[in-house]
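The other protein chains are all here in position, but one chain of the complex has been omitted.
Order of writing sets the chain letters: A and B. Residues in each chain are counted from 1.
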Amino acid sequence: MNDIIKVTNVSKAYGGVKANVDISFKVKKGSITGLIGPNGCGKTTLFNSIVGYHPIDEGSIEFDGNEISHLRVGDIARLGMLRTFQQTKIYTKMNCVDNMQISVSHRRNSKNGIFASRKGEIRERAEDLLEFVGLYSKRNLISGDLSFGQQKLLEFAMALMNEPKVLLLDEPTAGINPTLINGLIDRLGRANEELGITLCVIEHNMRVIMNLASHIYCLSNGKMLAEGKPSELQNDQRVIDAYLGGH
Amino acid sequence: MMRRSTFITYAGLGLFGILGPILFPAYTLSIAYLWMMVLMASTWDILGGQMGYNSLGNITFFGVGMYVSAIIQIAIFYEPGVREYTSAMGAIKPEFTDQQYYWGIFLGIFGGAIAALALSLIFSTFMFGLRGPYFAIGSLGLAIAAAEITVTINYVGGASGISMPMFPGDIEFRSVFFYILCFILAVLAHLVIRGMLSTQFGLAINAIRDDEDKAEAMGLPTLIYKQIGWGVTAVFMGAIGAVAGNMAGFIDKEVAYPVPTFGIFMVAMVLLGGKGTLWGPVLGAIIFHIVKETTWTYLLGWQWVTLGLILIINIVYFQQGIMGWLQSKYPEMFGIVVDQSNINQEKKES
Partner (left out) sequence: MFDNLQLLFVWAPIINVQVILDGIFVGAVFALCAYGLALVWGVMNIKNLAQGDFVILGGYLALVLHSWNLPLPVILVIVTIVMFVYGWSIYALIIRRIVDKDMFVSLLATFGLSLLMQQAMNLYFGPEVQTIDMKLPVIDAFDNMVTIPYSKIISLALAGIITAAVVIFMKKSRTGQAIRATAQDARAARVLGIDTDRVYAFTFAFNSALCGAAGVLVSVIWVIQPFYGITYSVRTFAIVTAAGLGNLPGVISAAFGIGLFEKYTGMIVGTAYEVAAPVMILLLVLIIRQINMKRNRQVVR
């Protein structure tokens, strides 16, 4: 029961294009797992299959021991698995605190009622988490007015507000100012350690992913190319070839 | 703690609501219709403004509430039944005692609201998988279908309609009675909406408006929120429909399902006042009603053309409405914080 996500032999095709072929993939509970690969190799398709954006053609996807490949996005999210988006998605006409407050968990056992008050404990937690990602001073701004990097941080904070068991991050550092990246890596690590959230990260920035992840999978052309510890993959000739355009 | 401007607004509207029919007795029914329109606009805004689901079919609940209320009022106190009542139209009308009438109308309002609520739950099973234009067109289809189906039901008089039980009091008391009903329902609707919007529910439906995919991805059980939103709309539309039917004295397809009049008025009023704000619909309804009442009679047959024009001009040139315009002009008045430094910085970057 150590693997919180277990993807077994999953295939997915769009029309004639085979985006994922026979992919198997595991994420250990409490770990940080990386997913790398050249552009268009099917990483985001795999994410979308896991969180339920489209049906898969073959295979099975288990979350915490339950089959989830037939469930829809909302049901999967309520089981405790969230994802962030490559193109950041936030509620652009609401302010940051409101964005945070509505992101509370909606799992069955949670106490967050439909007509719960907006004040009190929820608000405090929202402000604490904004502080955690460094957006406290912007908390009353309309979120659509934030810069792209700040919106990414906000989206990350919203995901934490939901207290997920697993968080899938799609390129968390893309488009972020390089000076902020170290801060973000630090926050990701702390979210994993202090809040006990299992992370699964798609990332192009090799420095980031090699520092962050304990186990990395590499996709290429829709197939699983290699897996292993960061140090193993760094020296794997197949991975280097894939990135240098060996195809 | 209530802000001073809010308090003044409530006090002013409350005073007008109470003193209106006393000071201008000739306009009692007209002001009653004003409150009815405030209710319609406010409830439309729950879905249309706050949730981003633009319904063109809320008038369905109005009509269903009206018909269900009529059935209840007649069926309970008239032995031979509704069918006999409608087919005997034009003949002697049964006399209802005072007690029967008032019991009938209150039960009717209640029943109309419940029936509308039930209907909204049925609709929600197949309407909320539709987004954007499909929802709007689908809901318009519901209103048209409801009207056409009602006409074919002989039990409620078919195309010839039902004339409602006679009001037992004199004509002035009748106006005041219906005025009070409309006023109470409008105030109730406003307070319920205000209360709902101040809780997590308000944030949730705003989130659905801004990005429903994101809301789903965050695990928000969106369907429940949509059902509650439409359900509240339906309850009040059903109740006011029941009142409106008795106010009109006679109901048929045109009175019960006024798609091109009230069905569109409510949207126009919200757009005029500013959608997605608490006061926009109220303000829009008041302005719209005053303009309509003062100019309608001078337009002689061209009023509908004018209405179409108003709608088009409103939408094409003034989409944000009065409250929306005020909000973007004076954001600090609404507690919206704008970070100048941030905006300037972005300008430099781009």
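By our rule, a contact is a pair of C-beta atoms (placed from the backbone, for glycine too) under 8 Å apart; a residue touches a chain by one contact, two chains touch by 3 or more.
This is a predicted model, so every value here is computed, not measured.
*Asks:* Of B:I74, B:A115 or B:L142, which one is in contact with the hidden chain?
*Replies:* B:L142
*Asks:* Using the definition of touch stated at the top, determine which of B:G81, B:G129 or B:G249 touches the missing chain.
*Replies:* Among B:G81, B:G129 or B:G249, only B:G129 touches the chain that is not shown.
*Asks:* Even though one chain is hidden, which residues of chain B still touch it in the full complex?
*Replies:* So the residues of chain B touching the unseen chain are 54, 56, 126, 129-134, 136-138, 141-142, 144-145, 148-149, 151-152, 260, 264, 267, 271, 301-302, 304-305, 307-312, 315-317, 319.
In this text, only the chains that are shown with their structure count from here on.
*Asks:* Just curious, how far off is chain B from chain A if you go by their C-alpha centres, in Å?
*Replies:* 43
*Asks:* Going by the contact rule set out above, which residues of chain B touch chain A in the complex?
*Replies:* Contacts found on chain B: 196, 198-204, 206-207, 209-211, 213-222, 224-225, 228, 336-339, 342-343, 345-346, 349.
*Asks:* Mind listing the chain A positions that touch chain B in their complex?
*Replies:* For chain A paired with chain B, touching residues are 51, 72-74, 77-78, 82-83, 85, 89-95, 98, 101-107, 112-118, 122, 138, 140-142, 145-147, 158-159, 162.
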